[in-house]
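I'd like to ask some things about the structure below.
One protein chain is absent from this view; the other protein chains keep their places.
After this line comes subunit A, so read on.
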Amino acid sequence: MNLEFWGILLVAFLAGLEGVIDEWEFHQPIVACALVGLVTGNLVAGLALGASLQLVTLGWMNIGSAVAPDAALGAVGAAWLVTGPAQLPVAMGVIMAIPLAVVGLWLTRGLRRIIVPLVARADRAASRGNLGQITALQLMSIGLQGLRVVIPMAILLALPSAWMTTAYQWLPITLRGGLRVTAGLLVIVSFAIVINMMASRRLWPFFFMGFACATDSHLNLIALVMIGVALAVIYLNLKSKDQHPQGGGPTSSADDDLDRELDDL
């Protein structure tokens, strides 16, 4: 139990840090849930939850100064509920990840304000030329980002796991079934976010080609990626061929403007 406790807090620290710095991607459910599963000795359930939850979080990205729901707390918390002693089914883990991720989002926003005084101290250190202190302040921030998930996880670990199991068993059968259906449907939101980022009026046909190809269940994802890459190469070659005789210039930019206006509709 003790080793398990510290192991999960270590995973929570890595995920919490990564949820903000976005480098090694320990916070992505497919990695985080597998690690928690490894610690709790229930790797198979961790992998299954990680893969399902990964598809749900596909579209959660921090772009510019916007903050997405926090995959880190969602993944680590859900993985504990599924692979730990509470033994919730994978679908319930996917459901529980959503409120946990929203809590994580609030904590991220709050922490971005808590760090402000540290930056003010960095300003003062800079004016004195004290570079070592700036490094120390950055390391302190790294610690805070990790604690952002470690503390809520410690609370979750301290709760008796029987509570979760009992609460789940008290749910009416209808609600349990409904939540199972919801867990399978949640992926739609992320799919839509990702598609919305890529799609422009000219590129929509490629989406429907992919959909049509998927009806053949023999085509696996590698084969589909190959077809997609081939289509992209063909499209770009044909397009540049079309543009060269006209010399690009004003024609193509007018075209782009039109395209943008159509997209705005």
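Going forward, a residue touches a chain if its C-beta (ideal position, glycine included) is under 8 Å from a C-beta of that chain, and two chains touch if they have at least 3 such contacts; residues count from 1.
The rule we apply is simple: contacts and distances are computed from a predicted model.
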With one chain of the assembly withheld, which option in "(Fe-S)-binding protein", "Mannose-specific PTS system component IID", "ABC transporter permease" or "DNA ligase (ATP)" matches that chain's UniProt protein name? "Mannose-specific PTS system component IID"
Contact with the hidden chain (one of A:41, A:160 or A:210): A:210
With the full complex in mind, choose from A:10, A:103 or A:134 the residue touching the hidden chain. A:134
Which candidate, A:20, A:78 or A:149, sits in contact with the chain we can't see? A:20
Interface residues of subunit A (partner: the chain not displayed): 17, 20-25, 28, 30-31, 34, 43-44, 47-48, 50-52, 54-55, 58-59, 61-65, 69, 98, 102, 112-113, 115-116, 118-119, 122-123, 125-129, 131, 134-135, 137-138, 141-142, 145, 174-175, 177-200, 203-204, 206-215, 219-221, 224-225, 227-229, 231-233, 235-236, 240
